[in-house]
Every structure is written in C-alpha cells, then in structure tokens.
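Have a look at the structure below before the remarks.
Here the complex is missing a single protein chain, while all its other protein chains stay put.
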Amino acid sequence: MSLAAEAFVSQIAAVEPWPENATLYQPLKDDQILLSDHASSLAVQAYLRMCTLPVQVACRANAEYMSPSGKVPFIHVGNQVVSELGPIVQFTKAKGHSLSDGLNEVQKAEMKAYMELVNSMLLTAELYILWCDENTAKQITVPRYSTPYPWPLNHILAYQKQWEVKRKMKAIGWAGKTIDQVYEDVSQCCQALSQRLGTQPYFFNKQPTELDALVFGHLFTILTTELTSDALAERVKNYSNLLSFCQRIEKNYFGDNDSSSIVGRISPFS
Amino acid sequence: MLKFCPKKCFRVTIDAKNNMAAAMELYCWKGDWDLPSVDPDCLTVLAYARFSGAPLKVHKITNPWKSPTGSLPALKTKDDGCISQPHKMIIHFRKQKYNADYDLSAKEGADTLAFICLMEEKFLPALIYTLWVDSKNYVDVTRRWYAENIPFPLNFFLPNRMHSSFLDRLRLIKGDNGLEPGEEAEKELYKDALECMTLLSQRLGNQTFFFGQSPSSLDAHVFGLLAPLLKMKLPSNKLQQHLKSLDNLCHFCTNILTLYFPPEGADGPSRKASSPHGGDNSEFDNEPHKRRNQILSVFVALGAMLSYAFLTGIVSVHRVDSHHAVQKTEAVRIGEDEINGED
C-alpha cells in the first residue's frame, strides 16, 4: 500500500465503525489453498478474533488476483480492501482497536522484530518447501494450485507461479539451500520463539498481541497440514511450550466454532 | 552474568594465534570514508571477526573477479572451502570456537535472530535503494567510487551490472516488478527503514552494545548496515539525516569504529582532504590536474594539426630574403585557393 493511499485509508477508516458484514477472502479451503496462504489467513482470523471484531470468511478461487497486493488474505470492510496482516493491523488501529497499546517502546520493537522473524524464516521456509522441493511441488502444490482452472491454463499458471517463487528465493539467497537446511532454519526459528515465549501464556505475558496471532497462524497450520513428510511438523513438535501455546489460543479464540472450520486438515489426496 | 573483556586482551590473543595457524582469509572490498570496507556484508564479517577475536587475514581488494568465489565478501577456509554468505561465515567462525555470542542468554539469542531479520526485511531494501537505485546517489557517489576503484577494464561494466542486479533484487524482495526509482518507491521503503532505525534505537537505549558491555553478532550486523549510511557522503540523504538524529545509534557506530577499527591512515587521503570543503570544490578536487589536462590537450591538438599540415605539405616554411618574399606570398595564396577549390 502506498503512503498516500494508506493515509487516505486511515482517515476514512477512522470515521466509520467496524461493520457487521466485514469479509475475509481466501482461496478455496478444501481444494486450493496452500500451506503458506492458510497460515497467513489463520493469523488474520486469529488477530481479528482477539480484537473481538466479527468477520465472515469467504472462499474464492481468484482471491489471489482480487487482492490489491497479490497476497492473501484480504479483508473487505465497508468499501475498503486491505490485504496482509501488517496493513490490517494498522487499519484496525485507525479504527481504535489495538492489541499492542499496552506495550512499552522496547517491547514494541521486540514484537516487530519477532514478527519479521516469523515472516522471513517461517513463511519463506513454507514457500520453499511448497514450491522448490520437487516432491512436494509435484504431489501437492501444483495439483492444488491448479484445481480451479481448466486445461491447459492449470499447468501454465502453476508453473508460472513456481518460477516466480524460485526467482524470489534466488534473490534472497535461499536458492542454494537444501531441504534439510531449510528444516534447520525452521528449527532455529522455533527455538527462538520458544525461548522468547518461555513459560508465559502469551509472548507479552498476559495479553495476546498480533505476534501471538501470527505465530499461532503459522505453527497451527504446520502442525495440522499433511505434507509428503512429517519432518516439518516434527520440528515444531520438539518445543512443548509452543504446542501448548497453540492449543491455548485455539481453545480460547476458536473454541466456539465446530472444529471443522479451522482444523481443516489439508490432505494432499482430496 | 556478563563478562567484561577489555580490548587489550583481544589484541594479544590475535597476535598469539596468528603465529600458530594460517587460519582464514577474507577477501573484501576496500574501505573509504573512514570505514574499513564500503560494503555492508564485508563490514559485518570484519566486525564479527574483531569482536570474536578470530584470526583473519584480510585482503582488501577492488576486483571481485580476484576473489576465490567471484564475489565479495569471500572467506577462504582451510577445510570448508570458500564461503560467500555472511551468515555462513559467522557460523563458520562459531564452529572454529570464535563465538561473540557465547555469553548471551537464550532469550538474547532469540532476540538476535529476530532483530537481524527485522533489519534485513525493513532496513536493507532502503539501504540498497539509497545506494544503488536512487539516481543522484548512484551516479554521484556509488558508481563513481566503484568506477574509480575497480581496475580497468572491469570498471566499465561491473558497476552497471551490480546496479541492475541490485534493482532486480529489490524488485523481487518487494514483490513489485514495476519498481522504478522515484518518489513513491522511495517513500514506502524509507518509511519502513525509518521505523526500523527508531525501533533499534529504542532497543539499544543507553547501552554501549545491544546486550550489555560486550559486542555480539547482532552488533556486527547492525554496524555493518548502519556504518556505510552514517559515513558516506550522499547528496540525497533523507535516510542519513534520520540516522544522524538518533544519537545513540551514531555513538554506537563510532564507538565500534574507534575501538575495533583504529584508523590506519591509508584510506583515501584525497577524500579526507576534500571533506572540509563544500560541494563547490569537490569536482575540482576530484580532478586536481584538470586545468593542466585542459591546457595539455589543447597543445596536443594544436601540435597534431601543425605536424599534419607540415607533413602533408599544405604549409611549408622556407627561408627567403625579402626580395622573393612577395612572389612566395602569391604562390602560397594560389596554393590556398587550390586547396579551397578542392574542398
């Protein structure tokens, strides 16, 4: 989002209260959505629930193209469209809902840093495993990504996306990594998160913040998604405080719905 | 518990270890503007090596093709081959038991990882933009420095290649294929970077280093990214101004420079001489022989023309007495007419 647009959005956002029909858009849940998108979407849903803002989830095959930034999920509130967790947090802040107001400066700095850690390590690792690991790409990612499209468009779009992701990996220096190194990075990231969490219920003690939503989104999705191997989930399971953290948030914020709404086990054989 | 390791201790250790093993060799970019190196990655590795006391033979070169991996920085090790990524180099140092993070608690270690990610996601794109994409800075400072320092003939195309690869990298990182140098891109990138610097400043507070009294790998990373921005003379310097307004970060960088990189005196005397002057003389200072070159080139041109004229016989000089002078003059005039007629 450009600065001018953001300022404009903030101004408009501040004026109107949160409407009842706010909707979150993500790709089709059963057939199409991938691990990384599901994680991002779950993070946003968790955040909005923590702020007690009602939102309906709508699934569209072209959600990725509808989004103004090309990334899912995005929310449609009033006549504003905002995508990705960072801008959504700022958007809700402009409307007067914020989870990180009680933090001091140093804590805010740490929160932002850890959010970047999750984005640059966990999310990138997820993208790597989905698109750059040949096994996973062929068996899971490409078939899922191309479900809504007829032949030959399905092949074209899937390979176009794969090429884009590979280019990005090269630019940030991940192209030379092996899958084991990526798992190592995931372990390191989880270790850092686990150490930061310690024995507290949430990262900043009593109250959850957007960092908790983001970590929950990614870890819960990793734990509940079937891939070609369990290696990724196993790395996360090594840290028991992270497991209990996920269960705590699930119980507190998603417990009222039936389990099928979020625990959608993304099976590769759908 | 924090251990305080005075500077002298390190110095002695380095000397002692140097005598023992050939250890590792680091190829990195030459320094300038009071910096040991102009490249952020090289600075990070150099700083970490000094912090952890790793014995390092440093080759400061200006030709990336001379390095063992073809790019800079490059670490040549005895057993593990050549490493080109700073992260991997630091891991290698740790494996060799040169660990500046030895004293950090688990939480501090986690914070290190987080803040390094923060810098790379939010600050590094803006730094790349300001050094390599912003038109004024690129032409006046970056490209000029690299073109002057890279040896012939690479200096004709390498800076441009680096420019395109940095622009591509920026586009891919930001996910925006249409990114062009311009106000909008600049605003977005700088906003994130300014916020990042402010956050770092808040995290640093009044401390000397991020985790107490002795520096760690996070300090090395932060130093590597901030020091070029602090020290380089950039015409388009919005990012620089914000950094300079954050006093604790400035002290942090200068502190590391004075403690761990005492000035060697050989880095760019011409720069030092010109720094007190304003921008007006800078062009002249960059080419101290400009006037001489101009006059020389005029003389060379004149000389060339005259020698051509003599050699082809258009103009010839004869010794004549005044009696024949008139006839000669007429002959010359006729000759001139012929020449003009030919034209």
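List of remarks:
Which chain is which? They are A and B, in the order written, and residues in each are numbered from 1.
The rule we apply is simple: a contact is a pair of C-beta atoms (placed from the backbone, for glycine too) under 8 Å apart; a residue touches a chain by one contact, two chains touch by 3 or more.
Assume contacts and distances are computed from a predicted model.
A chain of this complex does not appear here, and its UniProt-recorded name among "Sorting and assembly machinery component 50 homolog, like", "Trafficking protein particle complex subunit 10", "Ubiquitin-related modifier 1" or "Protein S100" is "Sorting and assembly machinery component 50 homolog, like". Looking at the complex as a whole, the chain kept out of the display touches A. If you put the hidden chain back, the residue from A:68, A:102 or A:176 that touches it is A:68. Looking at A:38, A:76 or A:235, the residue that reaches the missing chain in the full complex is A:76. Mapped onto chain A, contacts with the missing chain fall at residues 5, 60-62, 64-66, 68, 76, 79, 81, 149-151, 153, 156-157.
The criterion applied here is as follows: only the chains that are shown with their structure count from here on.
Distance between chain centres (mean CA atoms), chain A to chain B: 38 Å. In the complex of the two chains, the chain B residues touching chain A come out as 85, 106-107, 109-111, 113-115, 117-118, 120-122, 168-169, 172-173, 175, 184, 187-188, 191, 195, 199-200, 202-203, 205. Across the complex, chain B is touched by residues 2-3, 69-71, 105-106, 108-110, 112-114, 116-117, 119-121, 167-168, 170-173, 188-189, 191-193, 195-196, 198 of chain A.
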